[in-house]
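All protein chains but one are shown at their positions in the complex.
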Amino acid sequence: MKTAIIGATGYGGIELLRLLMHHPVLKVSSIHSFSQTGEAICAQYPHLQSFMHASLQEINIDAISETSELVFLATPPGVSRELTPQLRRRGLKVVDLSGDFRMKEPEVYEKWYKRPAPAADQLQQAVYGLTEWKREEVGRADLIANPGCYATATLLAAAPLMREGIIDERTLIVDAKSGVSGAGKSPNAMTHFPEIHDNLKIYKVHEHQHVPEIEQMLLEWNTAAKPITFSTHLIPITRGIMVTMYAQAKDEAAARKITELYKQSYDDAAFVRVREGTYPSPKEVCGSNFCDIGAGYDERTGRLTVVSVIDNLMKGAAGQAVQNANVRLGLDEQTGLQFVPLYP
Amino acid sequence: MKTAIIGATGYGGIELLRLLMHHPVLKVSSIHSFSQTGEAICAQYPHLQSFMHASLQEINIDAISETSELVFLATPPGVSRELTPQLRRRGLKVVDLSGDFRMKEPEVYEKWYKRPAPAADQLQQAVYGLTEWKREEVGRADLIANPGCYATATLLAAAPLMREGIIDERTLIVDAKSGVSGAGKSPNAMTHFPEIHDNLKIYKVHEHQHVPEIEQMLLEWNTAAKPITFSTHLIPITRGIMVTMYAQAKDEAAARKITELYKQSYDDAAFVRVREGTYPSPKEVCGSNFCDIGAGYDERTGRLTVVSVIDNLMKGAAGQAVQNANVRLGLDEQTGLQFVPLYP
Amino acid sequence: MKTAIIGATGYGGIELLRLLMHHPVLKVSSIHSFSQTGEAICAQYPHLQSFMHASLQEINIDAISETSELVFLATPPGVSRELTPQLRRRGLKVVDLSGDFRMKEPEVYEKWYKRPAPAADQLQQAVYGLTEWKREEVGRADLIANPGCYATATLLAAAPLMREGIIDERTLIVDAKSGVSGAGKSPNAMTHFPEIHDNLKIYKVHEHQHVPEIEQMLLEWNTAAKPITFSTHLIPITRGIMVTMYAQAKDEAAARKITELYKQSYDDAAFVRVREGTYPSPKEVCGSNFCDIGAGYDERTGRLTVVSVIDNLMKGAAGQAVQNANVRLGLDEQTGLQFVPLYP
Partner (left out) sequence: MKTAIIGATGYGGIELLRLLMHHPVLKVSSIHSFSQTGEAICAQYPHLQSFMHASLQEINIDAISETSELVFLATPPGVSRELTPQLRRRGLKVVDLSGDFRMKEPEVYEKWYKRPAPAADQLQQAVYGLTEWKREEVGRADLIANPGCYATATLLAAAPLMREGIIDERTLIVDAKSGVSGAGKSPNAMTHFPEIHDNLKIYKVHEHQHVPEIEQMLLEWNTAAKPITFSTHLIPITRGIMVTMYAQAKDEAAARKITELYKQSYDDAAFVRVREGTYPSPKEVCGSNFCDIGAGYDERTGRLTVVSVIDNLMKGAAGQAVQNANVRLGLDEQTGLQFVPLYP
């Protein structure tokens, strides 16, 4: 399956390159970038020396459609809105790692992203690729909107709670912590080493653009879902997200057996690992496609605490994108993704 | 004022030494340790070379009472319970940085600390030294129980909310993040560099021993206070605590003016700085005695998000201990504590 | 090829487990530890959950010899000296990651390691497994002494210089920097997070135990080799070694073409990558078996500066051990080792 990557020089893009280097079916036919056309990828990223000597090409949709059947878009907000319709018109399958096609309602996108949304019918055609809960639709989709990194960790933790109705839907609070690679490859004041090293920062309080895709899925699972509190913190690690989730139990008996609920929910999910009596750390999934989850019920308060961790560039971006591509192509979901986490 | 430090080789102890090195009134008369008697402090801590050449002495209460009038106890749990009654009997003032005398009820201590409590009457005599809210009592106290690091950051953020009754008391959730120096100086598997660097860990879920001192103060401020959810995360920084606090507003009008409330509450507090429209980071208080606070109200959910940061070894330990000693001795509260934060 | 790992719970041991999880030929038959017998490996290392549920076994040489043909020893100094003769007597192949069998002369081992050496004849039988320069001997060896992490990075950088005689042999200075995982898994005061984070430390000045294995190889390559200056610094990263090497050129013409020399020397070495005009960083080889090298000549001083980087747990330990096992078994050297570095 000949594959193009657009936005190959961002962190999501080079993680895709890492994954496709040894994928048995998906083969990189071309790599594309906006600003570095003509440059060999390994000039910018010497870790790829001996693996890839291809040069970055301009984004010519006609040329891409001649040499590729599948395209990964690892592009900044707004780009996919332009490129995806052109790629689809030429019959290419698209896995979009950006947020452009995650919302069903254009006005929701526009409110949170503060830019124009794709056309409403295109939004409807896109499938939100939270693989574990969307396998069937992903298997038929030609436009897959890959979930956001925070949204992935949050939704995999929230799904059993919301679907089974064991929590008071009005009480869901998500305190999320992310490594700095999640902020992308462009240097800025917030990601300058002396500012974030030995420090941490809360940002986009009450305004993070992953809120609407989370709430959209929660509502799909449970019509009683309500707006959530969702806080994002930048912490001084490179890769990794930890979500700490709080909710008031309404079914206490179920809450006391919370680990069992998670085990049942993810029994057949190769990439979700449930802890028994312990809580996971991001390093335990580093470089892998796993989401590890631990949960506990506090009798004193009647509240559940659920912790989920992912590698934001893997399960939160490139890994889940390949997982979705595998499902779409009818391959085993784990194809090319069986990495043991790099520990320590 | 001749001062002894017991437990001088722990991180709280050496921070006290740093502060007293230039304090105009408090003068170090002797330093004590359990295991390193006879060793010069600057052999173990070369950063003190040229400031202090004293050697660590054994803990002889009689000898201490002859050369000191005030004692800082920076000792592990259970030690103060033994030493404090002996020190008090000889008329020494005690500032205890450990948790031994923070609870009013012995059984609460024993439940959370899982060790024997001091006698009930001694617990009653101790004053909980959250300086900003206990100035008068601290000014008269001969036994000051210095608050825990997490408790300090939490209570300074919670005080206005609870005292003014603007939140639903059943909904207080505290997601706390601490640097590794808070875990003390003894190496262990959790604080081994390769385990916590580029990683973070939630620990003592629903069981942290700072919960009861927080709940005790909340109840003192507001009899409707309920058990709180309190989560502690170890993050890969050395110094610093950030508390992210969530609560449902019950007084929406007050919630919309949340920053004003904090500004009024801490108008006369030299060490609490309130942000307007922004949120603080731990590095902005590093090495200083400040607690910086920022707050916001989310109309979508009706919830408040409040963030407070401290240096856990300063306002969370040695700094507040000196602040309390200053108050007790009738000095300006800021004496010897006017450090500009070390940034970056 | 049934394989046992002794010392499976150290950082070298779990890295071996990661590598063997998907190795097509080497299969883990049993894992062994001194102190944690009976415990499931994934209880201690949850990142291995879903990959391995085996329990740690005691070290019973007879039992091991019944179920395994090859043994990796990832054990502390002195252990291999005891176990290796027993394993060899039963006909097992041994790859020893410890330093016990790296020296040819017992007295050299005893001087630098300050403990008893193995018997002289056993030392003679061992092959020093610096794969790129010992392929033939490794291919015949039944006891492979896997090089030290610092020694690997140093020797791969020094080999062309010393073999071709282009530097003044009296002037070789090695300034080496290592991540903290190189100090092993046992917590101690030096590796306690608050001590080494945001800090770095020089240690074992003029006394590091990797000096003699480096000098032994240098002498093998060039009889004019002299004692080297070798400094080791602990830096606040988890994985990775960088060696900065300095030497006075005696062949200036060759020195000006230093990159060519490296390219020729490692033309057929899959795991050594030579930079042209740039210098490598440890993150560019993280999680992989590569040694990346960059070099430059300074006309002002007549000196060469050579930089080499490895992942200390891979090329510096488990990766090179598997590479050596591959060579010994007649497999392609890269079998099971084709990891793209994890970047960033």
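List of remarks:
Which chain is which? They are A, B and C, in the order written, and residues in each are numbered from 1.
Following the convention adopted for this analysis, contacts are C-beta pairs under 8 Å (C-beta built on N, C-alpha and C of every residue); 3 or more make two chains touch, one makes a residue touch a chain.
Since the structure is predicted, the reported quantities are computational estimates derived from the model, not experimental observations.
Considering the full assembly, A:236 is the residue among A:236, A:294, A:316 or A:341 that touches the omitted chain. From the options C:32, C:134, C:210 or C:303, the residue with contact to the chain not on display is C:303. Of the candidate positions C:39, C:82, C:136 or C:198, contact with the hidden chain is made by C:198. Interface residues of chain C facing the missing partner chain: 171, 173, 175, 177, 194-195, 198-203, 205-206, 226-229, 231, 233, 235-240, 242, 244, 246, 279, 281-283, 286, 296, 298, 300-301, 303, 305, 307, 344.
With the whole complex as reference, residues 11, 14, 17-18, 21-22, 45-51, 181, 197-198, 238-239, 270, 273, 275, 278, 280, 283-288, 290, 292, 338, 340-344 of chain B touch the missing chain. Residues of chain A that touch the chain left out of view are 11, 179-181, 185-189, 191-194, 196-198, 236-238.
By our rule, only the chains that are shown with their structure count from here on.
Taken over every residue number at the interface, the positions common to chain A and chain C amount to over half, indicating a same-residue contact. Chain A and chain B have Cα centroids separated by 39 Å. Distance between chain B and chain C, defined via averaged C-alpha coordinates, is recorded as 46 Å. With centres set at the average Cα position, the gap from chain A to chain C is 36 Å. Annotation for chain C: residues touching 2 or more other chains are 11, 181, 197-198, 238.
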